[in-house]
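Take a look at the following structure, please.
Yeah, one chain of the complex is gone here, protein chain that is, but the others are all in their spots.
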Amino acid sequence: MNVTKILQSVKNEELPISEAAKQLSGFSELGFAKVDTQRKARNGYPEVIYGEGKTVEQIVAITEDLLTEGKAILSTRVSAEKAVVLEQKFPDGIYHKDARCFVLNPSSKLTDGYIAIVTAGTSDIGVAEEAAITAETFGNSVKRIYDVGVAGIHRLFANLDDIKNASVVIVIAGMEGALVSVVGGLVDKPVIAVPTSVGYGTNLDGITALFSMLNSCSSGVSVVNIDNGFGAAYNASIINKIREGE
Amino acid sequence: MNVTKILQSVKNEELPISEAAKQLSGFSELGFAKVDTQRKARNGYPEVIYGEGKTVEQIVAITEDLLTEGKAILSTRVSAEKAVVLEQKFPDGIYHKDARCFVLNPSSKLTDGYIAIVTAGTSDIGVAEEAAITAETFGNSVKRIYDVGVAGIHRLFANLDDIKNASVVIVIAGMEGALVSVVGGLVDKPVIAVPTSVGYGTNLDGITALFSMLNSCSSGVSVVNIDNGFGAAYNASIINKIREGE
Amino acid sequence: MNVTKILQSVKNEELPISEAAKQLSGFSELGFAKVDTQRKARNGYPEVIYGEGKTVEQIVAITEDLLTEGKAILSTRVSAEKAVVLEQKFPDGIYHKDARCFVLNPSSKLTDGYIAIVTAGTSDIGVAEEAAITAETFGNSVKRIYDVGVAGIHRLFANLDDIKNASVVIVIAGMEGALVSVVGGLVDKPVIAVPTSVGYGTNLDGITALFSMLNSCSSGVSVVNIDNGFGAAYNASIINKIREGE
Amino acid sequence: MNVTKILQSVKNEELPISEAAKQLSGFSELGFAKVDTQRKARNGYPEVIYGEGKTVEQIVAITEDLLTEGKAILSTRVSAEKAVVLEQKFPDGIYHKDARCFVLNPSSKLTDGYIAIVTAGTSDIGVAEEAAITAETFGNSVKRIYDVGVAGIHRLFANLDDIKNASVVIVIAGMEGALVSVVGGLVDKPVIAVPTSVGYGTNLDGITALFSMLNSCSSGVSVVNIDNGFGAAYNASIINKIREGE
Amino acid sequence: MNVTKILQSVKNEELPISEAAKQLSGFSELGFAKVDTQRKARNGYPEVIYGEGKTVEQIVAITEDLLTEGKAILSTRVSAEKAVVLEQKFPDGIYHKDARCFVLNPSSKLTDGYIAIVTAGTSDIGVAEEAAITAETFGNSVKRIYDVGVAGIHRLFANLDDIKNASVVIVIAGMEGALVSVVGGLVDKPVIAVPTSVGYGTNLDGITALFSMLNSCSSGVSVVNIDNGFGAAYNASIINKIREGE
Amino acid sequence: MNVTKILQSVKNEELPISEAAKQLSGFSELGFAKVDTQRKARNGYPEVIYGEGKTVEQIVAITEDLLTEGKAILSTRVSAEKAVVLEQKFPDGIYHKDARCFVLNPSSKLTDGYIAIVTAGTSDIGVAEEAAITAETFGNSVKRIYDVGVAGIHRLFANLDDIKNASVVIVIAGMEGALVSVVGGLVDKPVIAVPTSVGYGTNLDGITALFSMLNSCSSGVSVVNIDNGFGAAYNASIINKIREGE
Amino acid sequence: MNVTKILQSVKNEELPISEAAKQLSGFSELGFAKVDTQRKARNGYPEVIYGEGKTVEQIVAITEDLLTEGKAILSTRVSAEKAVVLEQKFPDGIYHKDARCFVLNPSSKLTDGYIAIVTAGTSDIGVAEEAAITAETFGNSVKRIYDVGVAGIHRLFANLDDIKNASVVIVIAGMEGALVSVVGGLVDKPVIAVPTSVGYGTNLDGITALFSMLNSCSSGVSVVNIDNGFGAAYNASIINKIREGE
Partner (left out) sequence: MNVTKILQSVKNEELPISEAAKQLSGFSELGFAKVDTQRKARNGYPEVIYGEGKTVEQIVAITEDLLTEGKAILSTRVSAEKAVVLEQKFPDGIYHKDARCFVLNPSSKLTDGYIAIVTAGTSDIGVAEEAAITAETFGNSVKRIYDVGVAGIHRLFANLDDIKNASVVIVIAGMEGALVSVVGGLVDKPVIAVPTSVGYGTNLDGITALFSMLNSCSSGVSVVNIDNGFGAAYNASIINKIREGE
């Protein structure tokens, strides 16, 4: 950021004051939000819009602000109702229904190494797709390996090579989350575990799967919040890019 | 229980009143305890002494009362200090240090079928031994398979035949308890799971292992209280005896 | 599984490749699910469809895959809405409304010994019926004994013979779950306890009943997850079949 | 309290100012404590000293202040070490070891009706004795019925008449607390339940017994804090005195 | 219950077998329920219908069974929808909307002494009315004292005489439940506390109020389940009747 | 309050008895509520209507009672539906939609010093507006600083002067609540923290943010209940008025 | 901080490099700690040493570093064993045993307005003294009002004037914490509540008191962590100084 240059442009009336303020401060002031325009420079990835607590008007406004940067824009936890509005506003965008993600300008180039996304059951697929779309939007190759929970452990072994050859492994499971420890004991890559709220009774909306994963007897496992497919993919992407030498 | 006969014996002074009262009421009144003398007739096994909250004097008194019945007597959760007193009082008894059990008159005949007792780690052995001694005291054959947790799952597969051929399987694990689901997915025998308080942090003194086991994705699993090796063996023994046609 | 024979059949074009792959791998690849076709060989019972987190389309697809095996097919936690579709697709199937189960090809031969299913109250009947239908689908005789909670304990004693003569006893209770300990103290058969989420306030959606049952002062009790009528019946069925010498 | 008379006595130097202040204010100012001297007038019973968080010096000072009132003085949760000091200071006092209570000037006249104190097990006796000594200190007759838990329910029925004929029933149990519901379903007197911290694992230091009792399917049950034998007896005493027409 | 007389009536065809079975067994077998017909004899009050988990058809059936006894019939937790059906079926019954209770044949004679029902706030009134209607149905005089929480403690003091002169005091409060301790410190009658689920955040649906009341620094307080107005009134009624010499 | 004067007015028929009773007792008796008319004298602010558990009829009645005092009237947690009725009944009132507050007669004079209201994210704005409207209704100047969470900490530093120059700082955050500690470490004014229920998974409806704030490593932080914007502003207002010398 | 002047002094060898580094960086690097030397400039008070997790050697080293600043030094949570060493090292320091605080160079001038420190019971005095010593060390006048819990509410009213006339009120209570709401309803000053871990059973080591206080029905209450007497006094001191016009 060249401060003098920005100020010169303002003086020359080549740059509107609002845009200059945004560049100098590192964020866009929208009143209800201060959109972080330095995120990519600082963290490697642009700000991602978490759709849950926001109105569709707020999502639209933030999206429009980010669009001026020309970067990949990812909105997560977007309901089907909000997606209808977004698709009208941004016809180039794609809504991934299972993942509940809305994507604009995804990365067009994918990594050589891939992220393996492994689920224990069918009901975990929503979270897995949030992870997969996030990873792909950020330019990672992804391999999906779904429904290989330990109740029928031969299904896991039949897919073990694909898991072992990944750069990073994301394991997604609800209930007791045992799949994480089994996978963790079989690979030499970082394993990022995502507990899901799939289950009932003592599952406690995913707390049991979470605590189970944090107590994994296998060593190379770290954990993100319940149902946080996005967070797992974000971490996996950073690691995968390290491997790619980025 | 022949009431008339008992009363006749009292009249003939062949039976002391205290003994007659015990037979008629079905328990011995010790003041601080009412020892259940009908337990074996009703439940198949005599009353077991839970040593934790009792003084050694109380354990001795209950043991002496049960001795008149001539049945196997098992005291669990007996500290090494209390064991010294018990060994002096009852020289025929044996104190099993790892199991923290004191045993008198164990069953001399063992079943053909056996109970497999499987642990995830070395630290679970105390609970496993409580289960093993309980099962043996009640006349069951036992096979011990220790430290086969899923972090090195080949150790489990190397012992799988012994587990599959058991009549009942007891799986004992702390931390995340993943071993239970893996075993449960591989056998067609009843699996009784025992969570242990082994672990730290989010293990929550075994609550996480417990909840994990209750949420097992494998179907044939039932669970007992944390560290309750005795209870698992008691259940396994009932089932094993059914198989033996008892 | 005779591998050479399967390969021979493929070579002779007697067996389609997809079917051969399924037989060799032990599961059917449906994309969103990997249906476990070795479950019965491994665990004694075929895979059961847990309907909760699945769309009706997914249930239909898995059912169709399992149908080719010619085994009993049980879908649990099936809502009335989904049942309408299933009944149209599979006219031979029966939807058990209270149990919320859909059944195809139930076992036609029932065991001699029976499983007693005992509830504390009227509100526990939904869970009890899930257990009853599961047990019957798997070929077990069942005796239903409902609403015998300890607030009017004479109702329990009036039905005690039926409970004592069962091969296995399932006790289902919400609130404080006291019925489990009372039954456990009176029988010499395995007691499988199912806590239900019936109650309010400190019931904590069944956690209190669960913890109460795990702490039972009666010894021969093991426990399954809250509202898990299916799991209790599955366990009971394994034990009952042992008794039948299967 | 006649204010004018007190002031007159002060003026006449018949009453020390400190004593007058105490009478007028309704409490004795000890610096670290303000001893409530109106408690008996207001609540029917004098202030009781809860010994747990207090030094023995503080207990002595409060005892000496209360002694001037000539009423029964009860100190609960008094350790054996503190009791030695109290017995030296107040030779007329009696230390009840099991109850961990120190008593001075207990009520000499006992009620006709009695309070039944019922425990599930031997380990609950400490709490039961705190209740019994409290009740007796306040002038109630007490009947102790110990170790009648539902694992051997015939022990309860053998003592049922003594329970039914009581004015008030205190039921004390740890583990799952099932005894409370069974007793509650059989009597027409107020039942005060005391959960104890006896047990392990999911007992959660008595929380499970507490929640179980609050969820009792029997209606006439109210509950006090875990291990609060004193509180149960205090409540029972108020009710018993109502019955006596006091 | 005169067994011989009942059997004689059956033989003489004066009594239908179903009615004789009901009298001898002490309950009516309705299939989904076993209505306890000995409840009044055993506990002093007839069985009360807890409406929450029951269909309106089940409530009607149980009501009809109880009607033959000619006793007061109370159904609690009855929704407005179910009440419409009940009012049509039983035109003599009255639905108390705030209390969500349906009452048939309430006691016509009221006690001299009264139960004071005290609430901290306006939002606690639903629970308070459940208590009030229960108490009145069982024949107790009631005095309602609503919205006297400690934030404006002069409102409590303005009503203190009515509270002090009651036979029993029920205190109902949500949030932090402080009113219970203040009232408990001012009266010499039994105080039954009812925590309510009124509040938000750390109120935890009433758990905080419950634990607060169980920890009350005032001694004469016992507690029932969250929102359990019925249970408090049931207990209060037993005590009030003792006072009346019943 | 001049008692004699009030009584004189009643005697002279200048004051209706109901109004005299209200003045003498310090509250208005509305049956379902006892409106505290001494609140302002005692606490500095008039009673505020918490709208959540109340019907709109109850809110109207209490508002009408308070109106006679001529003070600012604030109703919080008022739904849009109830607001429609209130706006019709009280056309002078203003409904603040984001804050869910209905305000009548707000203070017209604002303080010199201001309260800074700082949020971590966009989703926290509802709670922030409840705080802002409360503070303004009570006569405080307010400065809103929204969406300055630590994920983009430069947004906070860009607004630090406005925060440092405030009289009191309210920090509102969900998720992990880290903003509180950062702000607390940078200012020398009282910081009042409000955890919000914004988040998912281990956020536990705000409990995690709450506990995080209570554990803040910065010293000058105190905390109010989850989502309690009103409470924070109430506290801030008291402190701000102290500063103003009121 | 004049950077040029510092550098000049270094160049002139008037200032050792280590001291210059400390002044420029705003902290002293001790290896195991980075002592914050800008704390007073930034927050109004110098860094306080939290003694719990530190060795006495670490406390000594930090103290020595802070001594060079010539400001008041407060160490909290200092055990009696550590105090012996500190008293030897710093003979001018004073160890306050009840408060477990070690103080050097306390403020010599006290404020006009005072902080009222109010406890519910005798066992809360340790926490109260931590608050009192903190406040006094920071130059505040303090008034101690101990043991005025609501079980004997007249003790509170006898001291109400002292509470009402304070600048800020700290209320410290364990068990159910009801005192906070009562005081909060009677004063127009900020009330800072400190829950203590005093109690047993459902007290949950102070969590119940904490949640109770956060749910206070009185509005002007904010809360600090369990047993955090220091934090309460720190907050109170900031507010009190505002009032003094500092």
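A, B, C, D, E, F and G label the chains in the order they appear, each numbered from 1.
One rule holds for everything that comes next: contacts are C-beta pairs under 8 Å (C-beta built on N, C-alpha and C of every residue); 3 or more make two chains touch, one makes a residue touch a chain.
Fair warning: this is a prediction, and the values are worked out from it, not measured in the lab.
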Contact list for the unshown chain, restricted to visible chains: A, B, F, G
Selected from F:N105, F:N159 or F:N203 as touching the chain missing from the view: F:N203
Touch criterion as defined above, residue of F:S28, F:N43, F:N105 or F:S218 at the omitted chain: F:S218
Sole residue of G:Q58, G:S107 or G:S141 that reaches the chain not shown, by the stated touch rule: G:Q58
Option from A:G185, A:G199 or A:G229 whose C-beta touches the chain left out: A:G185
Touching residues (missing chain, whole complex) on chain F: 120-121, 149-153, 175-178, 180-182, 184-186, 199, 201-204, 208-219
Residues belonging to chain B that touch the chain removed from view: 121-123, 125, 146-148, 151-152, 154-155, 158, 198, 200-202
Absent-chain interface as seen on chain G, which is shown: 25-27, 31-34, 36, 38-39, 47, 52-54, 58, 195, 197, 205-207, 210, 225-228
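What we mean here is this: only the chains that are shown with their structure count from here on.
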Selected from F-G, A-C or C-D, interface repeating B-D by over half of its contact pairs: A-C
Whole-Å separation of chain centres (CA-atom averages), chain C against chain G: 60
Chain A and chain E: spacing of chain centres that average the CA atoms, whole Å: 53
Numbers and ranges of chain E residues touching at least 2 other chains: 121, 151-152, 185-186, 201-202, 210, 214-215, 218-219, 225-226
Chains that touch, pairwise: A-B, A-C, A-F, B-C, B-D, C-D, C-E, D-E, D-G, E-F, E-G, F-G
